Structures are given as C-alpha cells and as structure tokens.
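Missing here: one protein chain of the complex. Every other protein chain is in place.
This part shows subunit A:
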C-alpha cells in the first residue's frame, strides 16, 4: 500500500463543521424520564425508596449529558422532582426524620 506521491492536498482541506443535530433527533433520555417517574411516585405515595431512586437516575442522566445547553433543562427538571420528593418525604408534616 505505497503511494506514488504525497496524497495530501492542502488546497482541498476543509475545516471541520460539526454536523447539526435537530433536537427531535436526539436519542431519548431514558434515565431522565425514569427519574421523573420515580420522583413523582415518591412524592405522591410518600415512598422513600422511590425518591432515592429518582435521585440516582437523575444523577445518571446528568452524567450522560452530551450537550450542555440542550439537555440541562430537562435534566434539571428531573432533578428538581427527585429532590422535591426527598424533601417532602423527610421534612414533610407527617414524618420528620432525624437524619438528612
């Protein structure tokens, strides 16, 4: 596989243009969705484990965030749900807890 001449053509070089991805084409953020589901369930049913799982999944969704600007809103929404669930569970009027 030897080249007879230098294959490079500096004149033909084009700078990199990142391909634009439409927001609807983005892969579905499953962990963010699950985080919201668990968060809502934890708030409604006062189930602590559900709130904790919501936090875990929202952290996973945050870790998998690819594009800072686009995804941050959705992920922070999921996180807010999860944290709200935890706070309600722990500091709510019925069950104040010593820890957290």
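Following the convention adopted for this analysis, a residue touches a chain if its C-beta (ideal position, glycine included) is under 8 Å from a C-beta of that chain, and two chains touch if they have at least 3 such contacts; residues count from 1.
Methods note: contacts and distances are computed from a predicted model.
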item	value
Hidden chain of the complex, named as in its UniProt record, picked from "Trafficking protein particle complex subunit 2-like protein", "ER membrane protein complex subunit 8/9", "Coiled-coil domain-containing protein 47" or "N-acetyltransferase domain-containing protein"	"Coiled-coil domain-containing protein 47"
Touch residues of subunit A, complete complex, unshown partner	1, 3, 7-16, 18-19, 31, 48-49, 52-53, 55-57, 59-60, 63-67, 91, 93-100
